[in-house]
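Apart from one protein chain that is not included, each protein chain of the complex appears where it belongs.
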Amino acid sequence: MTNMLYSFTGLILFVFGLFALISCPHPLRKILGGNVMSTGIFLFLVATSYRTDTASIDPVPQAMVLTGIVVSVSITAVALVLATRLQQSANRAMNRREKKNEGGAAEG
Amino acid sequence: MVSAESWIAVPVVVPLAAALLSFLVRRGSLFISLAAAIINVLAAAILVNQFFVSGPAQYAVGGWDPPLGISLRTDGPALIMLVLTGLTGVAISLYAWGYFSFRIDQPARAGRPEKQERFFWPLWMLQLTGLNGLFLSGDIFNIYVTLELIGVSAAGLAALSGKSASITAALRYLLVSLLGSMSYLLGVVFLYKTYGVLDLGLLQKMAGPTPGVIAALAVMSVGLLLKTAIFPMHFWLPPAHANALAPVSAILSGLVVKGSFFLLFRLWFDIFSPALPHTAFSLMGALGAGAILWGGIQALRQQRLKLLIAYSTISQLGYLLIAFPLAFTGGNSQTWSAVLFMASGHACAKIAMFMSAGTIMLHLGHDRIRELAGIRAYLPVTAFAYAAAGVNLMGLPPSGGFIGKWMMLIASLSTHQWLWALVLLAGSFLAVAYVFRVVEQLFVIPPDAPFIERHPRAGLLEWPALILALISLLMGLIAPYPLRLLDTGMAPQVVQVIGG
Amino acid sequence: MDSAMTIILTGFDLLLSATLLWLAWQLLRSTDIFKAIIFFICFGLLMAIAWVRMHAPDVALAEAAIGAGLTGPLFLAALRKMERKQKKERRFDPEEKRDNPDKRWQVRSREASPLMWIVAALTLCFAGLLIRTVWIIPRPLPGLAQQTAAHLGASGVDNAVTAVLLNFRGYDTMLEVMVLLLGAITIWSITHAPFPPRLPDTSPVQKSAVRLLLPLICLTGGYLVWQGAYQTGGAFQGGAVLSAALVLLLISDFLWLPDMHSLPLRMGMVLGPLVFLSMAVLGIITENALLRFPPEQAGAFLLFLEAACAISIGLSLAAFFAGGRPASDLREKPYQTDQPDTEKEGS
Partner (left out) sequence: MSWENALIVAILMSSFLPGIIIFMLPEKSTGLRTSLNLFGALLKMTLVVIMDLAIYYGRVFHMRLELMEGVELFLNADPLSAMFATLSSVLWLLTTIYAVGYLEGSPNRSHFFGYFSLCVTVTIGIAMAGNLITFLLFYEMLTLATYPLIIHRGTDEALAAGRSYLFYAFGGGGVFLFAVIWLHTLAGPADFTSAGFTPQLIDNDAPVLRFIFLLMIAGVGVKAALVPLHGWLPRAMVAPAPVSALLHAVAVVKAGAFGITRIVLDVYGIKNIIQLGLLPWLMTLSSITIIWGSLRALQQDGLKQRLAYSTVSQISYIALGISLADHRLALIGGLVHLVHQGLMKITLFFCAGNLAETLGIHKISEMAGVGRRLPLTMAAFTIGAMGMIGIPPTIGFVSKWYLCLGGITAHNWWVIVVLVISSLLNGAYFLPIIITAWFGKQQGSWPREKNFGRFETHWMLLAPPLVTALAVIVAGIIANAQFSPLAWVEFVVQEYTR
């Protein structure tokens, strides 16, 4: 019962994240979506091996999830830096353009 | 004493060490990486030799046998890819040496090439680690980790040039790669849920057409197709490959997509072929056909050389997929070994092409196809390398591409699957058209051709490309050796399924 | 089990799942990115509770420290860097971008797009298929629980998760540590840490608070690493806590990354991976297998390994937060994207 509940929650989280990753235009939102997706998978994985009896819990999925969390934070960080770089150069371009427009308006 | 089996760890450990060292000590990172690449190719040769002596091997990391531990394995497909990355790895390292020293000598680019070179080596070595780890790994979760290693380092490499276009492409590539590996991981979870093991060998013994396996394979395949840039999920590839630095384009187009393709191949043929219905294979073939035609047509329409080459990658990847239905129904057990053979031929050719394009770009400052005429006067070797690599893409004898195409045509005609044969031929014609669009520019020297100064280190740029191009061109003549490797590496069960 | 307890637990499960889903939905659909990130942090904290409920305390700790504790601030820092300085825009908000000349991420009206509906329908079908598959897969197998328990004695640690992570599947972990380092290298290769500083002036109160907190945090990190052998904890959790200390130092102007020398940083970042790799090779030489530890000394080996890794993990995570390499790392002058790209290549 608990297995199923959390498995389904995990899968739905995965699908939410997938939808956001595909359909949202903003990069930060995409990266958030990716994070939700991976969290969903991790939940699904661990929920599968959940037992009420603590002694018979399979530790391998937990180790896998730990690995996964670290990998996912690395990817998130790289993606964020890339997105930041992009937005910064776009901002600069925009500022330049505005400055030029203002200058032109003042002259005209 | 160190046992002979431990050679299997060398292709992972040595590039890894080189990556760490070249990040730590900046001076001489070039030579550290070059040495690692050479040791890597030697290790691959030793592993091939061991394979011929004693057959496929399995190696338990940490002394823990599967299912508890992780195993590394050498078999035909893994070894052929290992040799491929080994050889091309040395060539790419040499090329990158020439490339960066060329750029650093140009004073206009204050400091930027130094930065690029400094980070290129650790990223490239980590990429190599990831690829080798993927080929050798016998554990589906471990493969996930190597996939991420490949994906992140590829994104880092793609972003290295620092231009906005390449940063955009790198971000998109990273997200796509994340999506792909997440799908793969979901499949891993399904498999673990169904069978409770992660080892490929054990899974192969257990796998049957259960819902868990089908679901796992479906999501894994979609993820891997996305990572391999199979039409219609190829959108991310051309900008990423075309905007990167030349050695990086070569790595991405030649090796990185082959990594995820190899995994796809392994899952479909090696592990789960008994579990799959025929329609699944036909679907793969249909995707391949779409890729061949779409990629070819797009390549014909491009105005820039690197974009043309990138689209040709999409087209060529289609061939590898068309082999899926053919190998499944073709009756000839050799068809599927043709796939990897063709993939490696294509890798050599594509790397040579991107290297040539990079050399041309360094000298001319642009890569507009219409303005390439005359370059042969200064870079004859590069022009020839491009053309020779083109022969492989066209699938003319005696190239590796021809051998692959020959086997596929035999398979399709002997089972009366005319459609695949026609698509294969159409793809070849498209390849002729887009290869010669460039070659005709490279082969003529108009009287008013601009004068170009040749860099003293240009040899380092030209010769690796030529050697790889010649390997791809003459691969058909040495076909018996790699094919023997694949033949003996084939698991008996697969022979039975495909052959019978 | 007491039936009342079961009902309470089930109710808790339902509530937790619903909240998680609601939060996820909110964080993905809310109009304001800033709010979305706050939702994400809450989501991470609730996930940590869910992990505890799943009897996975190690994961819970990692999720709290890394998933919510570090990733959230990473997002916030990124958002902050994305803002335009000149304009009054407080934060980068897609809805505000409509009349913006920069079309890069311009939002199309969400409700109107038919493509969006198709994608939504497809993902819904996909979700249905996945759930159906899970439904018909027979009851999950015991997995590798018994195998792990049987070999726990030879692993050198008492905590089964740590045993799997560092010994049975140590190869995975080695590569994973490399992915972390790879992330840091990639970030360094993309840009350098923001220059000049963008932080508001730090108050003296904050400074002294940090001074007090710092030893405590380091101690906690060290304890977590140490404890990993027996109970919940380990290199990742400890490393994450260490990175929190570093982040605190960074944001309170104690350490200014651009001024730091890059070599010690690099040495620290490479230390853990290098120790891991050396131990792996040592395994080949002494024990005839990659990454095999002599069973008697395995405990000591693993502790050493974890300590080294924790330092590197802390540094790498802090590097993620700093968002670039230190400026002193460059012989070149600071990179300026204001100048149009001079390279003809690829334009």
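Quick notes
A, B and C are the chain letters, set down in written order, and residue numbers restart from 1 in every chain.
FYI, contacts are C-beta pairs under 8 Å (C-beta built on N, C-alpha and C of every residue); 3 or more make two chains touch, one makes a residue touch a chain.
Fair warning: this is a prediction, and the values are worked out from it, not measured in the lab.
Put simply, the missing chain touches B once the whole complex is considered.
Considering B:Val391, B:Val423, B:Leu461 or B:Leu485, the position touching the chain not shown turns out to be B:Val391 (whole complex).
Within the complete assembly, B:Gly476 is the residue of B:Gly98, B:Pro239, B:Gly345 or B:Gly476 that touches the hidden chain. Remark: the omitted chain is touched by one listed residue; of B:Ala57, B:Leu202 or B:Ile445 this is B:Ile445. Interface residues of subunit B with the unshown chain, by the touch rule above, are 334, 373, 376, 380, 384, 391, 394, 396-398, 403, 406-407, 409-410, 413-414, 421, 425, 428-429, 432, 436, 440, 443-446, 476-477, 479-480, 483.
Please note the rule applied: only the chains that are shown with their structure count from here on.
Two chain pairs are in question, B-C and A-C; the one with more C-beta pairs in contact is A-C. The mean-CA centres of subunit A and subunit B are about 28 angstrom from one another, to the nearest whole unit.
The mean-CA centres of subunit B and subunit C are about 30 angstrom from one another, to the nearest whole unit. Centres computed as Cα averages put subunit A at a distance of 11 Å from subunit C. Among all residues of subunit C, those that touch two or more other chains are 130, 134, 140, 142-144, 148, 168-169, 172, 176, 179, 182-183, 186, 190, 337.
Counting only residues that touch two or more partner chains, subunit A has 14, 18, 27, 31, 48, 60-61, 64, 67, 71, 74-75, 78, 82-83, 85-86, 89.
On subunit B, the positions that touch subunit A within their shared complex are 141, 145, 148, 151-152, 155-156, 159, 164, 167-168, 170-171, 174-175, 178-179, 182, 185-186, 189, 192-193, 198. By the touch criterion given at the top, residues 1, 9-10, 13-14, 17, 20-21, 24-25, 27-28, 33, 36-37, 40, 43, 47, 50-51, 54-56, 58-59, 62-63, 66-67, 70-71, 74-75, 77-79, 81-82, 84, 86, 92, 94, 100-102, 104-108, 116, 119-120, 123-124, 126-127, 130-131, 134-135, 140, 142-145, 148, 160-161, 163-165, 168-169, 172-173, 176, 179-180, 182-184, 186-187, 190-191, 234, 236, 313, 317, 320, 323-324, 337-338 of subunit C touch subunit A in their complex. Residues of subunit A that touch subunit C in their complex: 1-9, 11-20, 22-29, 31-33, 35-36, 39, 42-43, 46-52, 54, 56-67, 69-71, 73-78, 80-98.
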